[in-house]
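Missing here is one protein chain; the remaining ones are kept as they sit in the complex.
Note that the chains take the letters A, B and C in the order they are written out, and that residue 1 is the start of every chain.
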Amino acid sequence: MDADLRISLHAWMVLTRTFDDAMVSMWKQGRGLGGTFSQRGHEAISVGAGMALGPDDVVAPMHRDLGTYLVRGMSPERIFSNLLGKATGPSRGRDANLHGMGDLGLGIIGYISHIPQALPTTLGAAMAFRYRGERRVAMTFVGDGGTCSGGFHETLNMAALYRAPFVLVIENNQYAYSTPLHQQMAVSDLAARAASYGVAAERVDGNDVEAVYRAVSAAVERARNGEGPSAIEAVTMRMLGHAIHDGAEYVPAELLEEWAAKDPIERHRNVLLEDGVVDTVDLEKMREVAQQRIAEAIAEAEKAPYPDPATVTEGVYA
Amino acid sequence: MDADLRISLHAWMVLTRTFDDAMVSMWKQGRGLGGTFSQRGHEAISVGAGMALGPDDVVAPMHRDLGTYLVRGMSPERIFSNLLGKATGPSRGRDANLHGMGDLGLGIIGYISHIPQALPTTLGAAMAFRYRGERRVAMTFVGDGGTCSGGFHETLNMAALYRAPFVLVIENNQYAYSTPLHQQMAVSDLAARAASYGVAAERVDGNDVEAVYRAVSAAVERARNGEGPSAIEAVTMRMLGHAIHDGAEYVPAELLEEWAAKDPIERHRNVLLEDGVVDTVDLEKMREVAQQRIAEAIAEAEKAPYPDPATVTEGVYA
Amino acid sequence: MSGDQGTGGRELTYLEAIAEALSVEMERDERVLVLGEDVGGTFGGAFKVTKGLAERFGDRRVMNTPIAELGFVGMANGMALMGLRPVVEVQFADFISTAFDSIVQFAATNHYRWGGAIPWVIRAPSDGGIRSGPFHSQNPEAWFVHTPGLKVVAPATPADAKGLLISAIRDDNPVIFFEAKPLYRSVRGPVPEGEYLVPIGDARIARRGSDVTIVTYGSQLHEALAAAERLAVDGIDTEVVDLRTLKPLDVDTVLDSVARTGRVLVVHSANRNAGVGAEVAARIAEEAFMWLDAPVTRLGGLDIPIPFSPPLEDAYRPDATKIEAAVRKLVAF
Partner (left out) sequence: MSGDQGTGGRELTYLEAIAEALSVEMERDERVLVLGEDVGGTFGGAFKVTKGLAERFGDRRVMNTPIAELGFVGMANGMALMGLRPVVEVQFADFISTAFDSIVQFAATNHYRWGGAIPWVIRAPSDGGIRSGPFHSQNPEAWFVHTPGLKVVAPATPADAKGLLISAIRDDNPVIFFEAKPLYRSVRGPVPEGEYLVPIGDARIARRGSDVTIVTYGSQLHEALAAAERLAVDGIDTEVVDLRTLKPLDVDTVLDSVARTGRVLVVHSANRNAGVGAEVAARIAEEAFMWLDAPVTRLGGLDIPIPFSPPLEDAYRPDATKIEAAVRKLVAF
């Protein structure tokens, strides 16, 4: 893998983590609005998968895929603005946290709470590309929890049937809110679950950004070449609560310790250092840049205006 | 297999077919009401599976499982009454064709059009048995078409998760209305589809009543012993249209010819004769009894009163 | 209010008018495609509305789907977001509930939330009176009228069926198009050829009258007109307003009529309780208060599942006889 790409993957992960840390502390200080979802530990997935797409592809990131928004070019200030209900966010104060952050100019389909609505929608985007003979790919994400929902089944069945240029990243982070995997299903191999529809499926280490990038890139390539849909199960761990208010006391401490040792950023950092791709000065610089960027973004978002209540009925219809 | 049981399986299939033939010709003569579904060719499944249940078990037969209603003890006159909208049918004129024919006294849960509502309902019945520690089993059916619906996935996932005493018979009759299997899904092994949830699954010849009986009996036994849910895929062919108005011109004639040669009643008849379990006189008698029974049932149902419109609002609430 | 019922010379059935609208739009606009259960191939759908389209436009533009309403309406959401104009058939309006999230949560809210337009149409064969039982007779329009972000259309004549379907396909928003299936082959009328459009959001005065207003839509329009003829014999001059669009509601046309007659009966096949007629009645009660000479009355289905048996279904549904009786009572008030 190209050194620039490896550095870029790392830098996006660092920016994502920096955003996330800042967000969590803002909310803890009471400077947030409503709830918010930390994605700590998921950087390798959202960044690795997001970077595998081409500029004309589209993606529907889910509530924990902050990194994907960033790599697609949505600025941190716009995202913070959305979190804070400001007029300058992509939903103009209409939708909460990482929901409703669609921007077709960036190839982003906005997320909706209802699980797993992003799946059939993204399949539809892929079908539109197929319909017009475009070499574009549509990708989305689903949690382990979301794989239990009926729409997962309907979507994968149709994706396979129509050989759609569709890529699904399954984020198996062991929990759906407070419910561990073994209380959600009798099986544990989510890639096999996807394969049963006739979809190419593979499991990767979700804390290894380069592995995620490679697997998703291969899937995107297959889709682009008309070879049909794929699913990549990326195994990771949700390192904080489901959302900001959730202390996640139900997660065994040992499990978190075990996964803390596999932190995707720390791991990748060590690999890059070992391979001589970066040195510690580069890394320090990267962190500083990220911190600067996020601090500016927060300042800008906090300063930004709320939407004018006189506009409240605007935009219901196109 | 016990000779009495084999004869009984045959007799129920003959009664089912006789009912079906009479129904189809009534409707063609304009003596029917609304639409109706022929189950021609499905006798081995609805009878074989229905007979595998014990008296305290419950079953939710689907729109083509006439034989199951009969073997559970619902009289042909009651069924005809339902088809004709009479007050004497199990739905008292409220529901159409084989829908709404529930009778908990016979262990029958009434069917509902919406696919695949019977599945989670039946799982719930199984869960109630488990909850109370009863050694009872709940069984239902789903078509090849129904396996594409989200509720199929949600139900099988939960059935496996909770190890419910639940049995699902998948009636793969190659078509969902006008849509052949290969336009419904990229795979073709519906038993494998079920197995992917961690449900014991098996494929049987759906035109072999003894094979169906044996497979479903084994599944019922497993469920009763707390060994969890099963799915049996019974492969057959829908020999007439989807419903009475449908000429099914979309089905290739050769396919129907091929399956006509595998007629479940004809086949079982030959096996019974070969094995010396019955002779042709017995069989002729069986047919006459069935014809007599159905003729009486039709006469009674046609004579039966319509519901009194003054009762129209009765029974909305329990 | 607008919309002549055309004078095209030729007459079509309600079903033929819908089929013609689909052909016209598929011919005109490559972005229009049809999908749903059994709509394709030589079959052409449970009611044969799409028959011939697959032969003419190919399987690519007339897609059979598995039984997965949530999924295929969701798929239509994505297609629409990417600029296509899917026309989805749910086999019976009764099965639209299976796709509920894809409609009321995704499609209805999306443009408001982040500006992505969802220009699809769902065609839903609705209504009863034809002995089809509780799951093939429903009129679920109230659920969708209550849901912000949708448009809901319910034509009663062949001309409106064609003109409103073309408008719905060209509309940039999700439009639910309720076809009254008892009218498919029983109603025939003049339908203009080619690109005939009836604007969404305009009611129509289907019959002018001065004594009393009936506000209705769909199959009950024909019952109301039949009742009006019988009432005319006794000198009761009934105005009949055909709403045609249920969301957005053309309240002005309704209020204008009530201002003239002072008496109003709202009628629909859907059950009365919290139905669309409740909204119509509430708007009249609030905004036409000064003109009312009698209470705003409503006639709808009973608050029960729709029964199968003829005497029960007839007891469930409004019809010309019941409308006539209600109007007589209203006029006598």
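The rule is short, and it goes like this: a residue touches a chain if its C-beta (ideal position, glycine included) is under 8 Å from a C-beta of that chain, and two chains touch if they have at least 3 such contacts.
Quick caveat: nothing in here was measured; it's all calculated off a predicted structure.
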Where the missing chain makes contact, among the chains that are shown: A, B, C
Option from B:M26, B:I45, B:M62 or B:I112 whose C-beta touches the chain left out: B:I112
Contact partner of the left-out chain, one of B:T16, B:Q39 or B:T121: B:T121
Among B:L9, B:A87 or B:A138, the residue in touch with the chain that has been omitted: B:A138
Option from C:G78, C:G149, C:G209 or C:P311 whose C-beta touches the chain left out: C:G149
Residue among B:R94, B:R193, B:H242 or B:R269 that touches the chain left out of view: B:R94
Positions on subunit C where the hidden chain makes contact: 94, 97-98, 100-101, 104-105, 108-109, 112-113, 134-135, 142-143, 145-146, 148-149, 247, 271, 273-279, 281-282, 284-287, 289, 292, 294-298, 302-305, 307
In subunit A, positions touching the absent partner: 33-35, 85-87, 91, 93-97, 99-100, 112-115, 145-146, 148-150, 176-179, 183-185, 249-250, 306-313, 316
For subunit B, residues in touch with the removed chain: 58, 90-91, 94-95, 99-104, 109-110, 112-114, 117, 119-129, 131, 138, 150-151, 154-155, 157-158, 161, 315-318
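The rule is short, and it goes like this: only the chains that are shown with their structure count from here on.
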Centre-of-Cα separation between subunit C and subunit B, whole angstrom: 36
Rounded Å distance between subunit A and subunit C, as computed from the means of their C-alpha atoms: 41
Whole-Å gap separating subunit A and subunit B, where each centre is the average of the chain's CA atoms: 46
Per-residue overlap in subunit B, given as positions that touch at least 2 other chains: 148-150, 183-185
Contacts with two or more other chains, residues of subunit C listed in rising order: 66, 68, 70-71
